[in-house]
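Other chains of the complex are left out, but the ones given are in their true place.
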């Protein structure tokens, strides 16, 4: 793999698989883990393990009937980059051990290791890494890798908060059931984490959970749409022409497993509009320029315009289903049937919410640092001689 | 700006504005130009200016009543990287002079240089670059910059073609008018360039052109959806976890001006599906593994699966309209009215087609090179001593 680092100034590098190392070439056994190294963390920021853990707990499986019953505790350890309660400027390293790694599950995966699980990545990993790809619990392709994104995102959120920037996500739609329109940012924030599906419209949430459970009964799964908002993003973030804010956000969000599309503002709805209906008209709010509408999702010309950033991502139905499916054995090149699998998420939209927030926060922070660097080089000159701060 | 380079191994770096330099600090006047430097071009490939020009001519404005009447000839010059008819391995440099730069148009832009044009990037560029951003014809934010993407894309397409990989794009939908379903790749390729709108369904195309002209009469513009296909992409392209094929394609496509969303395969339609409806079932076609459906758009786990890559991007209605719009003067901070503008595209979907193809080709080639490098390091060992080829 060549793609486990993301970002230019705030730079996140991740590793780890679903179950992790079983043994090395000498037969020595290891307990696997996931880890993330976050470079570009500012010095002097108070940081505790609990803050990271709180976000991890939002993503953790096994907490609701509509999620996977896999029992991962996702306990994180910060092993570098903090000292006496504060960040030091050095990269922050975070480790999460895999604990739900009982042999019984490994044996189940072993039994079908050469069989393509429809909707999963066995075939493409086989094409790329031959039979060496870790087949246990989807290996590196497992949604499990997203827990370190959430850990890094917790850090990014905290740094963004110093500039007043806030990122929230929620399930907007599940298998056709939509949350009601017109909820404010504050209302959404206050309610989104109140239910298993992470939908802030509590009435719709109830119907969503109901639908998920019904479909689960049928052995099936459902997809949906997650919406992400970023408030108080100053105008000026985004780097034309190739690293526009929307382009890099899309990169970040589509790197999340199961996400198959991303749209900003009115998104695909713009295909049905005229220019006069799609343009956001500016006006003066006192002596501040604002826009009457937000069809653009807070981004014009690839740069934030000060309005709330609005982006949606579609999350496909969980590929693992409890229904037999036709398949092919990649080793024998024979047709086969993949039997129903019981341990699975009925939907993953709810758990995708903190992951989406994390990737959005990581991306915004990277842009914020680039912009401050660019802006400072334009406007702030150094004064020498320099003296140590606080001296 | 910090974002004018794209790609890791096949790396495209671009510059240039809508009108380009007027004068330097000494008052010396220049004719502006756009340029692109393509690094990572293999040596020994025959290349002529005409091949690049042919693609540029597909994007060029002024060729149809539904496009902008701006008269840019977009003639390219290859000024480095070829020698005696072949590429040398050195970066290919391509220059395109701006020729439609009459003072009358510059004066028109000067008159409204401080006024936000709704849907455009004046405000966000002002936030980022202060009053120094080039205001003439949208400067760097103009769609004009895309011509060098097309030039680089022509090169990428040619290199991809050696592996049999082919990229085509077309307008699938314009302001609600959809092309018919079920057209084959070959049928699409044969017909897509036969009309001004680049829709391969010739009957739908006629209605699209009609709609565009009607709306143009009203002084307005329309949006639509462009679909892109890549055929014969081998399984294995895409770099987990952050640089997945879909993630980087989305990055590439959303960097195109006016694109506000991207989806793969069934895309946002997956929000309405169950897992059993969304999974692509593998089967054996002789001794080759294929998939019965292509809901995934040819990408599983962020890696190509050998099926046709299918991606759609939504193109918003052209922001420039011939209708008065409320606005704000950024210098005086006073409300104002932006008068109707006459020189504009009624839609830009058709012209976005070659740009989308170019960005898709550039991205695929970068992945192809990364994958071959990765794959070769896994499997191909060097033999020494080495001897010059052909000796």
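Quick notes
Going by the order they are written in, the chains are A and B; count residues from 1 in each one.
The working rule: a contact is a pair of C-beta atoms (placed from the backbone, for glycine too) under 8 Å apart; a residue touches a chain by one contact, two chains touch by 3 or more.
Note that the structure is a prediction, hence the values are computed from the model and not measured.
Complete-complex copy count for the single protein sequence, taken from this structure file and not limited to the 2 chains in place, is 4.
Assume only the chains that are shown with their structure count from here on.
Separating the CA-averaged centres of chain A and chain B is a span of 27 Å. The residues of chain A lying in touch with chain B in their complex are 1-6, 8, 12, 14, 116, 118-121, 123-125, 127-128, 140-141, 145, 173-176, 215, 218, 220-225, 234-236, 238-244, 246-248, 250-252, 254-255, 257, 260-268, 270-284, 287, 289, 296-297, 299-306, 314-321, 323, 325-328, 330, 333-335, 370-371, 374-375.
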